[in-house]
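For this view, one protein chain was removed and the others were kept in their places.
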């Protein structure tokens, strides 16, 4: 199952070339990640971090930017889980515009499960492992080119 | 005494109109405030907040934007203290470009002294009151128009 | 008529004090402004700027920050038109949380109508004046304190 959330690209998100500043595209991927917790998993990410002391900081990132995003675009940002490890989770994010299925950009994001008080690696709790399971996608579902 | 710090206006700081997005100008005023602590007062603001538990959040802001700032501009951002109260400090910020003394923008920022653990108002400690004193400027030094 | 849009306060929007960095709150007011164009007036702001060459940059701002906003908060951001001048528009923005009508913060924003090619002041077109009219509110509707 793929989680999708549309974001309106904002006035202050544009760089001087008139297109999306790429750190902002990664910011929107993170927004999709936060909304996935709150709206798909049913537990807001702040609650997970503050009450369960579980964080999933990014340790590795690979991103491709295939086509420019402009002010006023409202891309759909998609999230799928590519791999669930013992203490890590790998996510695939990509963005599309309107009915065009070709990705504007994509990112493979490897996160580590950490304890929020120490920022040290911890095993991924089993209940989260199970709740992530429906969002697992195959590599062939993660678009590799435009 | 006026504290001045030059910042290079950044690629990702521009809005779709090709000029500075005004929340970003306020961000640079805050950067000047942080550098004032670290480089003029000699105690970084994180140290003040974390060790002395003193914070100065903004409670009121009045800003005027007189002329556009563009990508590649490197305005000088100026800070002066307009008033030191029992548990508040009022700052004047303004930006100029090159040798032109006319302000591009300015902001009057009223901060409240708070205890960082409770975010409740507390008296401004006397040692800080004394160390702020050399930066007090008169209203006539705070530029009111371009 | 008041235009309201709920925004989820984001992970990267928090400052080191664990509360909303105030330039980010002003950013969300601008997001509400952009959504008002697209969703209430029916013409996206980029279209207005690029095709009609009309821009409404902020020339003056007065803001009050009454109570902290934290990560995970999903405040409602409200927009009303306080005054329509010959070549300026004054907006009132404020944020509330949940059922509590008391404002978390507010901003009075004075914008100037400019021609986007020259950034020079121009008269506000009559059709926009008419379409703004339903959103005019009285000063007493713009919350002045918490």
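Points worth noting:
Here the chain labels run A, B and C in written order, and each chain numbers its own residues starting at 1.
Convention: a contact is a pair of C-beta atoms (placed from the backbone, for glycine too) under 8 Å apart; a residue touches a chain by one contact, two chains touch by 3 or more.
No experiment lies behind these values; they were computed from the predicted model shown.
One chain is missing from the display, and on subunit B it is touched by residues 8, 10-12, 27, 30-31, 34-35, 38, 44-47, 71-72.
Mapped onto subunit A, contacts with the missing chain fall at residues 16-17, 19, 21-24, 26-27, 30, 46, 49, 55, 57-66, 68, 116, 119. Those residues of subunit C that touch the chain absent from the view are 11-12, 14-18, 21, 23-24, 71.
Criterion: only the chains that are shown with their structure count from here on.
Of all chains, the one whose Cα centroid sits at the greatest distance from that of subunit A is B. Where the sister copies subunit A and subunit B meet, the same residue numbers recur on both sides for over half of the interface positions. Among the chain pairings, B-C comes first (most C-beta pairs in contact). Subunit B and subunit C have centres, each the mean of its CA atoms, that are 23 Å apart. If you average the Cα atoms of subunit A and of subunit B, the two centres end up 35 Å apart. Each of the following residues of subunit A touches two or more other chains: 11-12, 71.
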